[in-house]
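Have a look at this one.
The complex is shown incomplete by one protein chain, all other protein chains being positioned as in the whole.
Note that the chains take the letters A, B and C in the order they are written out, and that residue 1 is the start of every chain.
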């Protein structure tokens, strides 16, 4: 029961990196939704590796095959299952890892948990590859949301110590589209150049680097979400921590708010065009777990890819003593830029799930 | 279904700040656990306000009455329900707020969600007062865990821009006890002095200030938690975002990892006394959602109390135009120090829930 | 996590028969619903014992105190908690039972499960007394439903081998009210006389007798519920088996359908007043887990009260050998008639939960 999230819309991910296939079930998807498969492919292409030295050279076709739930391109109400066959696997590269767990990877914890039976070739079920089915689900959710005037977009907020410009107070669908169309998904291309230099420099050193993704959802009505443990923050955080390498989640200013005074952090209310708004959005569009109607903003911190080609200290599980590890194979020097559509996908899935409840507080 | 969390151990919180009573149900608590009520009271006392100018002057007795589940001080297997009667309510102070929502408080979102029917006196169900029943649940969980060699402790990591020393690589139960015994829960008392000055200064200005709490759980076996959406991070984040004012959650280095290279961030494995450990713990004791056996560490960012006595811009809900608000009544100039036991409580409850599963990956 | 059910409306029951109090939380209740407390008391009175030799002589005031969620008689959105203080306990009566489990009661299984720590005085958490808080929840749900033209009613279908007339194809609110107003809740009073004779005869013999309750929900739209495991049948069955003594649940003709041919069991469709209906309702208003728009009908089989005053063979848990038991104290010779409002209550709670989803299949 580990690889699922959602309440009325339940998303279950399955597969191992080098197994036969990976895939996703969406159970609870509304019927009658037309899915634009070309647009979905374009969305999936955004997380694909293999197009530049910024990513692993592993090629992934990522062409989803729909086994159920979609008839003639329209959702039919039954659970939708989409699978991607695995190909271009170099499992040989990973043989040594079965005995020598990679530092800061799930190799060791999976070994302990599953009594040595885990299939950890290529990271197994913990692989970043599992974000492809997440993107199928989220790409579908994005299409359904956009028809209702709700848009989800993200950009690469930081790579290492280099930062992009922040989202404006009111990001627009056009801005989201513009970022999505870029080869490197930033707002400020100069910052993007510096980030790419950092990634290439890490790659040259056989190293990797972490990053931060900022995501926004616009067009949400006020009043979504519930207090305490079913708030928008709780539900988004639960889902976003499911993306491999995520180590932190914050809303609005997040940890930045902790450094401020109330008079600096509070978002004053105002009336604009007859509508109640806040003149700032340091709360990220969420108060008491419930949407204010302003953009929901969230930042996700991703650690550097643990697989690096520099020698690292580890242990031999079979011998029980110290060992050195040099990870072979193809690896991403940074996964934060590829995580941008993944964060959008997960956010869109959670937002759609929230909306499906239909009655929000009153009846 | 908003005010509950947990899987095998389900914790439900109820009550409004100025309602008749607040309370908690713990459903799934193991039978036969003796609860030391004096120790529980001592734990609850740690979050109580009213003892210094650092907190609100509201007095809360917070004496739990056990309606079920506890017979002769021992859990009996049936759901445990504990309630705290409300007293010392000054609801009059809040009358103006019914029309003028406090910036960055849940006043407005609750108004929208519940069609104007929300009971927001004193913050209603969104009040920090609801953390008292959370502490009952967590205090009980802490006692049960400690008998199994698992300890949860926390300290105030930051107030505004002032920071405490971090937890050492291996915090001990004695360290947790030492911090818990202090009037101001920090590791470094000099840093604590600076933090308290910040709080008092904010108070003098009719303002408030945010902070960060760092929490650790030690003694956990490796192998707890599940991949993707049922990992230790997902479950802790879901619960911790239920604490009022929390806007960010990070594990280990968290967002700090995003700024590092893999070679800096990875935690090498080593063998110590025949046991596999990591020589650093930047991952916060969790890889792939699963415990490594090292301390689980989490940081929680809390925004400054939104209720400040300085004039603020807001709107009149009845008139639909701009208004000025000066919040009357008693308020905490900072809630981060009072949140320390609350973060411990929620963490302990999640850890106990994880442990109750019994079979972790193999059978 | 055992004593809760529901998805968007989550109902948690707590308490032991002879503990300090019993109660219920309703989390997810819509805000702005006025609760008629006199009508609720009248509903609760229907399950009360103590008014005739047909029931136990234990007196229960069953006056709910609302700790949260209800302000000035109107739901405010926050979780509603209602408690009933226990009184008129004769725990002394049950002392022998701690060592000698009553045949077909939960004494033995609770002893095993909870390592001898269960509080089984008066049946503890397994007592029929726990149906009082269920009726609070269900009584509130019934009021909310009735405002939307949805009515839930039940009658005593059978006691032992004596059967009442069945509900007509289209039961009306007036019929429900008429049955509810009777001292003995049957459609056919002659059948009711025979049933009461059976109960009194069992009582005279120090024995007890089982029965069947039939319940109907009318006014439901077609299209509620989901296929497979989230259908109306699944959700009702899950909840109804939570009523003590229930050993069977069937919808429409239920097991009777198993004895028929398709041509006899199928419900033909027809158009009446421009609306699609079925001319029979052997399916109980549910096809494929989804409502047809016809009345939802369910029958619940309850075993005879296990507590009888005739000598029974049991074991001594402390000595580990055979023992004889003569149950002392006050007991219901039949609980089926008192279960009528309880079945209504649980059905109403499930129906309200279903309705709250708002979007049913399309969006």
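Annotations for the structure displayed:
Note that a residue touches a chain if its C-beta (ideal position, glycine included) is under 8 Å from a C-beta of that chain, and two chains touch if they have at least 3 such contacts.
Note that the structure is predicted; figures quoted are calculated from it, not measured.
In terms of the touch definition stated at the top, the absent chain reaches A, B, C within the entire complex. Only one residue from C:85, C:188 or C:230 touches the chain missing from this view: C:230. Checked against the hidden chain, the listed residues A:53, A:115, A:149 or A:168 yield one contact partner: A:115. The chain that is not drawn here is touched, among residues C:172, C:279 or C:318, by C:279. In the full complex, chain C touches the omitted chain through residues 1-5, 13, 101, 103-106, 108-110, 112-115, 117, 125-126, 130, 158, 160-161, 202, 205, 207-212, 222-223, 226-231, 233-235, 237-239, 241-242, 244, 246-255, 257-271, 274, 276, 278-279, 282-284, 286-293, 299, 301-308, 310, 312-315, 317, 320-322, 336, 360-362.
One chain of the complex is left out; on chain B, the residues touching it are 7-8, 28, 30-33, 77-78, 144, 226-227, 355-359, 361-363.
Mapped onto chain A, the interface with the missing chain covers residues 1-4, 6-10, 12-16, 19-23, 25, 27-28, 31-32, 65-69, 71, 74-81, 83, 110, 113-119, 124-125.
Convention: only the chains that are shown with their structure count from here on.
For the touching copies chain A and chain B, the fraction of interface residue numbers used by both exceeds half; the interface is of the same-residue type.
One simple way to say how far apart two chains are is to compare their mean CA positions; for chain A and chain C this gives 45 Å.
Touching of two or more other chains is recorded for residues 1-4, 13, 110, 113-115, 117, 125 of chain B.
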